[in-house]
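With one protein chain removed, the remaining protein chains of the complex are shown where they sit.
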């Protein structure tokens, strides 16, 4: 499986877990338990009691200690056993994962804890005082890399999302800029007449605009799509986050965020934007990518020798980087 | 898996696909797309875009070109790419299968295309000007060979289909005639008093008749069952086609056709015949064969050492021929 462990992944939105609450979620094939403690801090424990392997998520959490419902063992935020009704707590521990809360996102590190310290999760500051922000989620029955490919190659918008695309997208020059574990893909559409929906969102008055779509990918699977619109009435735009986290080797949590600056849009315009994004994700992207995975089956994409088009450049480069990261982890394990 | 690739299989009925329509169907473990073009001709393409493996069946078909909804590649009837919005079409192709339309049936050839040219699908002419004809379909969760066995040994009719059988069936002499890749199994019942349902269908007036049931099998999996009735009022009879196509190694498309000559039956008599066939297929044959497969599990029937009765003669001979065909294909692949 092409899973990279030493990396930050989004495990959820901050707002999902109130103080004293817990959420169970499978991440990189591990059953994880996310807990919000009384002091507001978050922790991530493996959701499996070390005694008899009952899920801790079936137990109780009082804001300090999660207590297994089977035999009453209690565990604190670092996973150490703090209460054993039947004897000593010595040596009893459930594994914890590094977790960071930042920008309204919960980031977890499935790999070696020590390594996480020198790496920061990417920053996705979404300041709600200046921007409208709406969260969304889809579950994909597909390898996370198909979802990354999907955003790295926006030439699909014209075909899969007719309401959002125009033929200008495919005619646009695409610029790919690589960094070590990141990539920027930018395409600039000149004098593009947007469809009615986007014309309303961006207030183009039906006039041609210059639209630039910039995708910033950071390995393994987080993407920001920034849309910049140059119109007669000045600039406007939107941003969306596409944060893909492998649930298993062939299923993916896809957390996304739609945002527009308050100065650029009315609440109704933003509603239209966020609604369109939710609609196409659920009814167009997800069914297509799930179907694509179904046709690929359990095989590795490259083993099927896909026809390579020039539109695949960024996706191919990204997969090459992912392969290097996987190979690196494999080497280090030896 | 005991799948023979170099053979004609029924993929559907002609009437299923109107001009400009397409139907996706899995045949011999391959996702296939059947298309009826503007000129009425039919084609069969592998339902998987060679670029990113999206199912073409999720796309659009205008009667000439099927267009992938993911990135807009278009393919013509032979599978060649005729439209690439992102560059050249050179070298882009989706595999096509030989297909023939004949007698209201769509026949496909999953093996080497070149070989198909010298082989004709079996003829099953059903002239609706002289015969009533009704089509039906069941999906079996079973190896197609169990369905072939079922028709090759009609001694089961008395037990599984009490409304259609009598003890005379088992007492009848059975004649098995082998040809190279075909077989005829015939059983003649003398002075048989049919049950009320069949007495009505064949207009026996409750009198004893001589009933002959002849099964013509052609490898791998197509069968014709011809029933001939000698009664006081003269001859009558019926015919049914049993066209079994492996969907996968352990599931089967079972296309069938009921027919009677118009001179032999009123519309109501034919209705009764076709209705009985549909009923027993769905409520008696399919559940039994699915249950049989469930008990056999993933094992090869012969590995379980079934008790052999004389009624199994034709089925045993047919499986021997199928084994030879499979062995032949395996040899040729080396």
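By letter and in written order, the chains are A and B; residue numbering begins at 1 in each of them.
Everything below uses one rule, namely that a contact is a pair of C-beta atoms (placed from the backbone, for glycine too) under 8 Å apart; a residue touches a chain by one contact, two chains touch by 3 or more.
Quantities reported herein were computed from a predicted structural model and do not represent experimental measurements.
J.: So one chain is hidden, and I want to know which residue out of B:23, B:163 or B:288 touches that hidden chain in the complete assembly.
T.: Reading the full complex, the residue touching the unseen chain is B:288.
J.: I'm checking contacts with the chain that's been left out. Which of A:14, A:64 or A:84 qualifies?
T.: Going through A:14, A:64 or A:84 one by one, A:84 is the residue touching the chain not shown.
J.: Using the document's contact rule, name the residues of chain B that touch the chain not shown here.
T.: On the side of chain B, residues 149, 153, 155-156, 158-160, 167, 170, 287-288, 291-292, 294-296, 301, 304, 306-307, 309-312 touch the unshown chain.
J.: Tell me where the left-out chain touches chain A, residue by residue.
T.: Given the touch definition above, chain A has residues 31, 47-48, 50-55, 58, 67-72, 84-87, 91-92 touching the missing chain.
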